[in-house]
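Here is the structure we will look at, set down as structure tokens.
A single protein chain has been removed from this complex, and every other one stays in its place.
And now, chain A:
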């Protein structure tokens, strides 16, 4: 096995890059911890739900842009993945409306 494996040169570690990865990890952990804290200290309601959704979107942004590296990809790729998500927004509006309509029909 060893004989057929070519000798490869390992590039040195860039501490700046590693630091950045752990910084993003720290941000994700802190946001999750705050979410967890708010679930117990804050009364449920529209405001708390809005805060939760906002924090979720921040976490999603960090995962997609840094961990999945999309922020550093070509613009055309970013747009061709981002634009189709408009359909998701449409489905949220349509189905939540539908749910409320059924609710008022039964109550």
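Please note the rule applied: a contact is a pair of C-beta atoms (placed from the backbone, for glycine too) under 8 Å apart; a residue touches a chain by one contact, two chains touch by 3 or more; residues count from 1.
Note that in this section contacts and distances are computed from a predicted model.
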When you check the chain that is not on display against UniProt, which of "Glutamine amidotransferase family protein", "D-galactarate dehydratase / Altronate hydrolase, C terminus", "Two-component system chemotaxis response regulator CheY" or "Bb3-type cytochrome oxidase subunit IV" does it turn out to be? "Bb3-type cytochrome oxidase subunit IV"
Write the list of chain A residues that the hidden chain touches. 1, 4-6, 8-13, 17-18, 21-22, 25, 28-29, 32, 35-36, 39-40, 44, 49, 52-53, 55-56, 59-60, 63-64, 67-68, 73-74, 76-77, 80-81, 84-85, 87-88, 91-92, 95-96, 98-100, 102-103, 106-107
